[in-house]
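All protein chains of the complex are present and in place, except for one that has been dropped.
All chains are identified by letter, namely A and B, in their written order; residue positions are counted from 1 within each chain.
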Amino acid sequence: MLNYILRRLLYSIPVVAGVMLITFLLFNVLQKPEAAAALNLGAKASAQAKQEWIHNRGLDEPMPVQFVKHLGRLATFQFEPSWRTGRDMREVFAKHAGPSLLITLPGFVCGLIAAVGLALYQVFVRNSLLDRSMTLAAVALMSVPAMVYIIFGQAVIALALNYFPAFGFDMQGLGTARFLVLPVLVMVLVNLGHDARLYRAIFLEEVGQDYVRTALAKGVASTRVLGVHVLKNGLIALITLTVAHLPALVMGSLLIENFFGIPGLGNVLFIAIQTSDQPVVLASVYLGSLLYIAGLILTDLLYALADPRIRLS
Amino acid sequence: MPAAPLLSVRNLAIDFAAETGTVEAVRGISFDLAAGETLAIVGESGSGKSVTGLALTRLLPEPPALYKTGEILLDGTDVLKMKARELRNIRGNRIAYVFQEPSTSLNPVFTIRSQIAEAIRLHRPEVTDVDAEIVKVLDMVGIVNPQQRMRDYPHQLSGGMQQRAMIAMALSCHPDLLIADEPTTALDVTIQAQIIDQLRALKKQLGMSIILITHNFGIISGIAERVAVMFRGKIVEEGETGRVLSQPEHPYTKALIECIPQLGRKRERLATIDHAALEAAL
Partner (left out) sequence: MPLASLPLAAAGSGFFTSLNDFLNRWWVQDFIVVFGFGLVFVLLRAGSRNERWQRAWERLKRDRTGLIALAVICLYLAIGGLEALQIPSSGGGRRSVLDLVVGGIPSEKTYSAPLANTLLTEIPPKPLNGRHLLGTDALGKDVFVQTLKACRTALIIGGLTSAIYIPLGALLGIIAGYFRRWADDLIQYIYSTLASIPSILLLVAILMILGKGLGTMSFALGITGWVGLCRLIRGETMRQNERAYVAAARALGQSHWRIVTRHLLPNVMHLVLINFVLGFSGIILSEAILSYLSVGSPVGTPSWGSMIDGGRSELSRDPLIWWNLSAATVALFGLVLSLNLLGDSLRRAFDPKRG
């Protein structure tokens, strides 16, 4: 097992290097240093100020030198401080990761339970009118852009019904929960249509397998066949789809956090985009990729543990 | 006076709704099965024999299957009129199945033990020591070291052992009838003989009825007292095994038997079956 982990980590190194290359191409090659300086200092800055800015960051050095330095900095997590606030990226990430997770983790878990439940139910009533209607509803849910859920969620539910706070965040123990309900609900809705359809396909595939026929031939009730036999097999397939996104949850949701005023990493990134704060965007791209790659390794591991055919071979 | 048959199929007809229209899989078949008797249903693929086997406990998915006419009488009660709960009661309990592909018919993520235990807990709730029962039944089918083996997952067993495990699972609730649908087709020839021997021994030991569904005439003698030959959804010939094999009456049966290559017989080419002509003669 340890051997397997080490090998996977080793294979990830070229991929991480590739990500570093892409960020380099974007921020150092495709973008002219003068333009970057203008973005940071303002268009009206003097030519001399811009030159100084460029020189301070080593952007006038030959490309290979820049690339090596870029690799080194990324590998050691040394990011340029934010252009807007001047804060160190590591500090920013540490501070804002918590609120992000408070939304995305419950959103992920609730979303998973809801989508699996709906998918199993659809398989239970498969080929009926109910099944087809639910599929249509899922496709309809998928066809609405995320912002519309957010905007309507806030306007209709919060403002009109006045049940939950529409905006804001306050870390005060259990009281925090009421700020989370709407964002989590919106997050679940945004992904529900797409996920339910996907899981339905997986469970439908399992239902066609021989072992289901054997279980029915033993006299097992169809609810138990679905809830135990099909679910357990389906969950293993589900792992490959969902676990990879787990580590990246810490990056938060751009749209939801900004809209509901949650001070998480997603909001940080959102503001960075609006204000062309490139160091933040670069750091987010790099870290987001690392987290996703970690998620892929985690997926392989969990899959190997969960499927007895792999675990015991 | 002969006892009433355990199973009595009368005029069973089953259709399947396919994309290109309706397929008549079973076209009015009838047969009886006495307690303790073994009946072999022989036919090529598409003859309707597997559909018949699954129909006996209404295991066919409906749709696309449609039970057009007929009755399936188990001790006098019509299976086709049973409610879902009654059906679940007889499945695994009074009528049990063994299927063709043991590697895919067993659930890959549960141990042998838990899969057999599921059946026992379902139909024999009075059993207190389930593990002991599992060991007993695994031993009965000839699996060595059953205490170890039962904690294995299906993929850890060889094909022959998987099939034995399936048979054990089927027998765990002492069924009156065992339906074996092509039990040896997916196995090596040497293992085939072992499995048939095992079935024969179990039959003697337990006195249960068996319906053996196969396309292979070669395995039925020695275990099946009677044989029914199916072609295109109909039973074209039925009778005592020895008689049918040595003096087949229907041209299809004759053609089928002719197809079995025989060692030592000189022949220019292997025999084939003219399906179209036989269909016309049906």
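Note that in this section contacts are C-beta pairs under 8 Å (C-beta built on N, C-alpha and C of every residue); 3 or more make two chains touch, one makes a residue touch a chain.
Not measured: the values here are computed from a predicted model.
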Exercise for the section: Indicate each shown chain that the hidden chain touches within the full complex. Expected result: A
Completion exercise
Missing-chain contact among A:L6, A:A49, A:M147 or A:L241 belongs to A:M147
Exercise for the section: Looking beyond the chains shown, say which of A:A215, A:L246 or A:L282 touches the absent one. Expected result: A:L282
Fill in the blank from the handout: Full-complex touch with the removed chain, picking from A:I54, A:L198, A:A221 or A:I271, is A:I271
Practice task
For subunit A, enumerate the residues touching the unshown chain of the complex.
Solution key: 14-15, 18-19, 21-23, 26-27, 30-32, 34-36, 38-39, 126-127, 136, 139-140, 142-148, 151, 154-155, 201, 204, 248, 251, 254-255, 258-259, 269-271, 273-276, 278, 281-282, 284-285, 288-289, 292-293, 296
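What we mean here is this: only the chains that are shown with their structure count from here on.
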Problem - Whole-Å gap separating subunit A and subunit B, where each centre is the average of the chain's CA atoms - result: 51
Problem - In the complex with subunit A, residue positions of subunit B that touch it - result: 57, 59, 63, 87-93, 96-97, 99, 101, 104-110, 118-119, 122-123, 153, 155-156, 166, 169
Practice task
Would you mind writing out the residues of subunit A in touch with subunit B in their complex?
Solution key: 127, 209-211, 213-221, 229, 232-233, 236, 307-309, 312-313
